[in-house]
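In this view, the complex is presented without one of its protein chains, the others remaining in place.
The block that comes next holds chain A.
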Amino acid sequence: MQDAENVAVPEAAEERAEPGQQQPAAEPPPDEGCCGPRGPALRRRQGQRPLVRRWRSRRPGRSRRARPRESGLGTSAPTAGAQAASEDAGGNEGSAAEAEPRALENGDADEPSFSDPEDFVDDVSEEELLGDVLKDRPQEADGIDSVIVVDNVPQVGPDRLEKLKNVIHKIFSKFGKITNDFYPEEDGKTKGYIFLEYASPAHAVDAVKNADGYKLDKQHTFRVNLFTDFDKYMTISDEWDIPEKQPFKDLGNLRYWLEEAECRDQYSVIFESGDRTSIFWNDVKDPVSIEERARWTETYVRWSPKGTYLATFHQRGIALWGGEKFKQIQRFSHQGVQLIDFSPCERYLVTFSPLMDTQDDPQAIIIWDILTGHKKRGFHCESSAHWPIFKWSHDGKFFARMTLDTLSIYETPSMGLLDKKSLKISGIKDFSWSPGGNIIAFWVPEDKDIPARVTLMQLPTRQEIRVRNLFNVVDCKLHWQKNGDYLCVKVDRTPKGTQGVVTNFEIFRMREKQVPVDVVEMKETIIAFAWEPNGSKFAVLHGEAPRISVSFYHVKNNGKIELIMWIVTREMFDKQQANTIFWSPQGQFVVLAGLRSMNGALAFVDTSDCTVMNIAEHYMASDVEWDPTGRYVVTSVSWWSHKVDNAYWLWTFQGRLLQKNNKDRFCQLLWRPRPPTLLSQEQIKQIKKDLKKYSKIFEQKDRLSQSKASKELVERRRTMMEDFRKYRKMAQELYMEQKNERLELRGGVDTDELDSNVDDWEEETIEFFVTEEIIPLGNQE
């Protein structure tokens, strides 16, 4: 491949081609005439032509038509090199003659000749040979690409022109060297627009991208355009075409499931290793199937945050389904999509695909409008390791992304940068939106003498409402309480003079003036932390296996943080342990689980009176999912993590097992989320007050449905028994009919009953001494 390399690197080829030029005879002048009409860019390669040709002639059995890319050079071959090859391949008869003597000189005498016959006529166009790279052919530039037009520049007289030029220069030289400027004048004043020329077109593009919309002062906001776009704007019609009215598509009631009489919830189940997806109503008795489809999704599914849509993943993009029949509502074409994220308001969808990105057309991350299905904006993305890349504010008004030393906040619906610029925050490590207001929390590690810093910033004002300095920090994690009432920053520190890491929980009380902070210190390793949703408690799992403990803390109104419960999990579980915390979405109740490697131990805890309501086990459980109302919990063994006993079990919040649902190669269960309640705080309080009244009604309902269920069961058994008896009667009649045949076959001896010929028996009693082990029957798990 040495020669091929030469082709790929034209510069090197030219150097190494030197020896080839020592044989000027091999370079017949007629060549010149052949490639004469070509541009100057092509002509400079003449020196290397012999070498390139050699590459071709050494390739046995390869026809003249062989494309460079087929020979393994691939598409990576730089343009000039490929062109060299092409010109050669599509080239000149004159050169064919000298290929052979060269081969001889090189000692390749026994190789057959691959040269074209004298009468060869090349009818392959360059377009056909390398149409894919021709577009990259160097082209003449007249420098017009480097010119920009800036509008809305202040109109000044000669006295202030110099000052204006200075300001302009300061703003626009950020994007590259300005080689020329022009300030048109009229009546001794500038006209309000200027022309700037950069050293390269890239600078001009950069300037348009970044300086367009730049606010110089209250009256002057720059409009920056490329000079080359002039034509484009010229041809825009002055008349405005009224957009065609889109017919309204009635999708029915997308929230129909909330109107269900029994207030049941829905969940999606993926099973048969992903081949089938089902939607069920959750019911105390048995799940009720609503919809089941084969190959509904290619990987997994997602519900939108308020439960309106079900998203399915496909090689070509994302599909959203909803309504009573789960009809397709919207499609978003994004080849190779892997990850998605909904905005909390369900208006926008963010999709990620590693396949589509190109330099000039960012398509790694696309933000879509769910209602219209239109693409709103594309973004580049280097790594999807920390998905979601874009984090949304709770109301969907803003979304933000962190890059090196930068926090970029965008606003909807324009999808543009908030105030046209990103925040420079050198060293920023992580950030997070408050779920309760447009506040961003971010932290910056220590830098020499400057301490680490946690900052809370109000948006869109960018006002810092609280800054907390921290020392000897190794790492921070930001945990918001679901309502945004509290922020806990878990700070791992190595205090001076000590060894090992201690952890501080810095609790920010967001609803109070000046955001007071209290600290809880933990000496042990932290395994998990979780806020109580809608509450003021938090749970921490800490310690080293096999001595992992759980602690519950309560943040009181006066700011005091009180330890309300502390248990060593292995004592609670009888030698098992927990490694994850799952709070009920309504708070108060919590499930502590030892997932995967910890065998599936489960503890159901009520934190209001600190009691362990039940200890149970779902062997090898991999997931725990609370229903959105906090009434039920599902534990499951997913085929994605464990290959046997794939099932999901339904429990009450108190830990009473209701159902074991075995599904072949079960993968994933997801509850359909509910939108936030429309009831006011007062109404909720009233309902809580009247709970007794309601519970009476519900208890009666439960009793009715229970007796109905047992009646149904008994009824079902009765019919099954009747059918079975009928069958047995038929079979026995046939059996009796065949009695004679049986007697005949066994020589007249009746063997139908064990004791039918008891007279022939001789009884002998033998006694053994055996140990007896009594195992009671019917002790199902």
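In this text, contacts are C-beta pairs under 8 Å (C-beta built on N, C-alpha and C of every residue); 3 or more make two chains touch, one makes a residue touch a chain; residues count from 1.
Operating definition for what follows: contacts and distances are computed from a predicted model.
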{"item": "Name of the absent chain as recorded in UniProt (options \"Serine-threonine kinase receptor-associated protein\", \"Guanine nucleotide-binding protein alpha subunit\", \"Polyglutamylase complex subunit TTLL1\" or \"Trafficking protein particle complex subunit\")", "value": "\"Serine-threonine kinase receptor-associated protein\""}
{"item": "Chain not shown: contacting residue from A:180, A:403 or A:738", "value": "A:738"}
{"item": "Residue among A:428, A:590 or A:620 touching the omitted chain", "value": "A:620"}
{"item": "Where the missing chain touches chain A, by residue", "value": "619-620, 644-645, 647, 662, 714, 717-718, 720-721, 723-725, 727, 731-732, 734-735, 738, 741-742, 745-746, 752, 754, 774-780"}
